[in-house]
Every structure is written in C-alpha cells, then in structure tokens.
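Please see the structure below; I have some questions.
With one protein chain held back, the other chains of the complex are shown just where they sit.
Right after this comes chain A.
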Amino acid sequence: MVLIEILKVSVQNIWSNKMRSILTMLGLIIGIMAVVIITTLGNAAQADIYSAFNEEGKGKININLNYNTERPVQYRDFFTEDDVSAVDSHEDVLAASAEITRWVTLNYGNEETTINLLGVNSNYNEVESIEVSRGRFLTEEDVRGRRNVIIIDERTAMTLFDTLDCIGEKISVTTGYFTAELMVVGVDKLSDSAILNMAMGNYGYGYTPITIASRMYYTDRYPRLMVHVNELVDVDSAGGRILTLLERRNKDSEIYRVSNRESEFKQVNQVINTLTTIISGIAAISLLVGGIGIMNIMLVSVTERTREVGIKKAIGAKRGVILLQFLLEAIILSVLGGLLGLAIGSAIGYGMVSMFKLPFIISSNSITMAFIFSILVGVIFGVYPANKASKMDPINALRYE
C-alpha cells in the first residue's frame, strides 16, 4: 500500500522531468540496444548456419590427406577411381565421390572470370545437395565418356552471360597450362544460406566430370573423398569403418584426416558464439556508463529534493520509505531505458538481419537478460544516492534552501 504511493510519486517525478529522464536513460538505452543488436545478429547467423547444416551438412564426411603428419604424403596415398567405387559401395555409404579442385579462368566472348572448378563423379549431387535451376547435373555418361561439359553457379552465369539461360553455350576454361572448351549443361542454384554465400565471397564455382578434370590437371589420382553416409548411421563410426575399408585396400589410414560436417558446423557455431559473447561483453560496458549516468542524476535529484526529504521525514517517513522512493526512481529509469533499448535494438537488429536475408530471432532469453540487467543497473547505481537521501538529518534537510 505504501509501496503503491511511493511508486506513484516516483512515476510522477520521472514524468515531470521528461527531458532529463530521457537523457538519463540514454546511456542505458544505447547499451542494451548494442547488446540486443549483436545477439540478434549472432542468433541469426547461428540459425542460418544451423539450417544450412540441416539442408546440406547432415551425414556428410570429408576424407582429406593430412599434410601435417611426420610421414610425407606420397603418390600412393591419393585415391584411385577404384578406391572411390569401393567406398561408394560400402554399406554405410549412400554416395561417395572424389573431388579435385583448381582455380581456373573462364572466358566467354569478352567476359572473363575466375572460378573454383571441381572435378567430381556423377553422383556428386547425391553427396552434396546440389540443385540445378537450369539444365541438369553430370551424368554417368558425362564421366565415362569424358564429355567436355560444365555446370556453373548462378553468379558465374550472370557474370559471363548476363542470363541464367545459358545451356548449350561453350566457354573456354584455362588452368594456366591447359585450355579446354566446355559446354554448359547446368546452372547450380545458390545456397539459401546468406552466411555460406557470404563465405564464398565473390568467387563462383563449377563442376566438371572428374575424368575431364584429371586430364586438365594432369593427374589420375584424387586428394579428397566426399561421402554421404546412410541416414541411420552415426557419422563418426561410419568414418571409422570407411578408414578400415581403405586400410584393407593397402592404404595407410594414418595419413587421412576424416572430418564430418557436423563438427565443422559446431566449430563455426562455437566461433560465432564466442564472438557474440565477447562483443556483447564489450557493448555491456556501456551499461556501466549508463548506470553511472543514472547515479549522477539521482545524486542531483537527491540534493534538489533535500527539503522534500526533510518534510517527509518530519511528518513521519521512515528511512526505508525515503530509500525506496529514490531507489524505485532509479530502477524505473533503468528498466524503462532497458525496455526502450530492447525495442530499438530489436528494430535495428531486424533491419540489419533482413538486409543480409538472415532469419530474425528474438529470444526470450535476451529479453529477460535485458530486463534483469537493467534492474540490476538501477539497483546497483541507485542504492548509493537513495541511501544518502535516507540518511539525511531532518533538521538540516528542512533548513536546506
């Protein structure tokens, strides 16, 4: 009951000093806003990567040569066409393809661009989730018949042809010491994940039959296996079994590094998480500044209202009442600032996230955190001025002019 009266007076005091109250809250508004924007971006990035993983990363294993072992990598460690088909027919494996990549230059008319060209098997689209928006992916015949065909991504298509309808066009592909003329048979759709697209930078990519790639790159062995395991199989144990299979084929399993996409995604998420936390932490320093601003104004307010404190004490207000009065004002200011910061931060976060075409997630977590933090700031920085007011001597306070 007394609390309600105190609350009313607090609100009234804040309201009658609108400009000052807003300026006081500004520090906190900016602080909470910064934290909310950063966590919104962090959450968006994580959600984007998570959905990208669910779409493209589940059950995927890469087997790479490990150049960091004591024994140097030798020619026999590279994968042969037979290794690929052996892994492909392993019971845990849905599809396996070799992969060999080079940076190549594409020329069409006067247009020129550099892409990462992947030589792959025809089942590569079962290994990786590849969706062509025009034409088709590679076929068994393309690979076996060593057909001069290429699938390029939408970005590269736009660069070279200014259109996605470029099926049948012939482009010249140069590795630096080898030039071939390849016909476009398909256009690969860009990933839905803004983060993945961003990670690719401005570089395009393309696919060509592994048989064509071996000819262009002067090699018949491949440094990497891309494997898509059966849905019901655990990726880690499947990786182990594939290594055993390779060992039986006289390979030294020590020389390979098996990585599954899941742990890679987890690592990326971890990095984003850490970054978000660190930047939020730095932004949270502004909460401290905001708190000091509130304390400063509360101290001014206590001095200004010395006489009021004296009157209230003379007519019977106990220390607690006075303390609560000023403390509540500090808390209301900080909570109001926090909520405003949350609202503005969410709005800006939403704007930025939609600009990058990322999902907008406002977690109840960040709302509660913003709320708790602002109450804490109000309490921590409000206690000192409130205590000062409550300890005033009524006679001196009444005499204060």
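FYI, contacts are C-beta pairs under 8 Å (C-beta built on N, C-alpha and C of every residue); 3 or more make two chains touch, one makes a residue touch a chain; residues count from 1.
Please note the rule applied: contacts and distances are computed from a predicted model.
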Choices "ABC transporter ATP-binding protein", "Glycerol operon regulatory protein", "Transcriptional regulator" or "DNA polymerase V" - which one is the UniProt name of the chain not shown: "ABC transporter ATP-binding protein"
Residue of A:A180, A:L196, A:V321 or A:V379 in touch with the missing chain, whole complex considered: A:V321
Hidden partner chain, touching residue among A:K60, A:H228 or A:K313: A:K313
Hidden partner chain, residues of chain A it touches: 1-2, 5, 12, 16, 307-308, 310-321, 394-395, 398
